[in-house]
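Once you've had a glance at the structure underneath, I'll fire off some questions.
As you look at this complex, bear in mind that one protein chain is not there, while each of the others sits in place.
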Amino acid sequence: MFSAKAKSEVLKEIVDVISTLVDEAKLNLGKDGLSVKAVDPAHVAMLDLSVAKDAFEEYSADEQEMGVDMDKFKEVLKLAKAGDIVSMDYDEEKNRLIMSVGNITRRMALVDTAGMSDPKAPNLNLPVKVTVRAEELRQGIRASESVSDHVALICTPDGFEMTSEGDTDSVNLKLPKDLLESLDCKETVRSLFPLDYFSNMVKAVSAAGSITMFLGTDYPVKMEFKVSDGKGEVHYLLAPRIESE
Amino acid sequence: MFSAKAKSEVLKEIVDVISTLVDEAKLNLGKDGLSVKAVDPAHVAMLDLSVAKDAFEEYSADEQEMGVDMDKFKEVLKLAKAGDIVSMDYDEEKNRLIMSVGNITRRMALVDTAGMSDPKAPNLNLPVKVTVRAEELRQGIRASESVSDHVALICTPDGFEMTSEGDTDSVNLKLPKDLLESLDCKETVRSLFPLDYFSNMVKAVSAAGSITMFLGTDYPVKMEFKVSDGKGEVHYLLAPRIESE
Partner (left out) sequence: MFSAKAKSEVLKEIVDVISTLVDEAKLNLGKDGLSVKAVDPAHVAMLDLSVAKDAFEEYSADEQEMGVDMDKFKEVLKLAKAGDIVSMDYDEEKNRLIMSVGNITRRMALVDTAGMSDPKAPNLNLPVKVTVRAEELRQGIRASESVSDHVALICTPDGFEMTSEGDTDSVNLKLPKDLLESLDCKETVRSLFPLDYFSNMVKAVSAAGSITMFLGTDYPVKMEFKVSDGKGEVHYLLAPRIESE
């Protein structure tokens, strides 16, 4: 059994985050909320999203898995304005998800979850923790896109830096400690990441939001941020690229 | 003789309706206004548009046919803001239409009307009449576009429905009687239509407008709506598709 209602913008944020990594996702429904674990096809990034029951206007569900096509979900959300209520009901008999917005009902075939595993996040010991406003990162990403496909994330005890090196040009975003929301860094760390993966996830963070990053040297970055009015939480793990220097 | 002035938005609505079906149209000018009859190249839909003289700021015309290229007409209208006056004058000597907006004049070659017939609407006995706000239909169309190329229009004594069936998914817009502007329906009727033709015509209706539909079972739909501030009237006939069930 699954039956829920939510504001369209709450669902939109969830779907935006998931669809940065995968086209189809397995929703793990439970009594207290839902969660999604996913790895992208290239195994570069891993996502762990959980949304509490009270992110919804109404929510009731049994323990259950539901395979959802993200594009179809988006098509329904596009029919809604901000504030519109979207309702979702599981049709057990036909194994379909029934979504409604206003006077419109979409009956949606579900996706087979047999092949979808529940990836396990590795245990990582990342020495540095920094919290940055998403808007600052977005500016840095926009600047980097014109010079390189990669971005180095750097933390020193004095602040956070993002650097992209192209053949002739370079871009650098420098946020001294007082422009950060928090910084816990005793040693300088630096890792290189694929810009597109980093960019897609940062773009999924709401405009006014902030992102906490856990960093090491030549280690994955763990990113954490809130969605759905603080009722949902995203953990995102992105593998580093080896720097050839 | 033909000489007229009109607000750009009045002409824009007329041109938008005509150009959903044809690229070139024969305008039948008369003392009391103008009319256009047109059939699309695939003979799926037929249009009968009439605009009264008082839709114009100024209007005077002899009985006359004028073949107009809709794209050229649109190009001129694009130069005008809402509220701008567009003037049209027939240059008999050179068989051209002279259109002016502000300080700009466009002299436009007319199109030969020799091959353009005046289609006659068939006499149809359609048992059901329903009036729906265009905005409701537009939402239903947007939802349908992601699942199918066809849409079924259904009326029951209780309300109006629009349904699209795809291979795995379906979309349904349900408007109970109290959400309709009017409903005259004693028996349930249902016909299937090509979604693109239906969509193009609904999009040509002004945002706040409503559409009256006359329906039967496996019969064409006759759609009627107003344009040009209520001074113009459109009758649109769309052929059904056979439902294979």
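Residue numbering begins at 1 within each chain, and the chains themselves are lettered A and B in the order written.
Please note the rule applied: contacts are C-beta pairs under 8 Å (C-beta built on N, C-alpha and C of every residue); 3 or more make two chains touch, one makes a residue touch a chain.
This structure is a prediction, so every number in the text was calculated from the model and none was measured.
Only one of A:Met1, A:Ala42, A:Leu124 or A:Leu179 touches the absent chain when the whole complex is considered: A:Leu179.
For the options A:Asp23, A:Asp118 or A:Asp169, the residue in contact with the chain missing from this view is A:Asp169. Here the missing chain is touched by one residue of B:Val39, B:Leu79, B:Met116 or B:Leu179, and it is B:Leu79. Residues of chain B that touch the chain left out of view are 72, 75-76, 78-79, 102-109. Although one chain is not drawn, its touching partners on chain A can still be listed: residues 136, 139-140, 142-143, 146-147, 168-175, 179.
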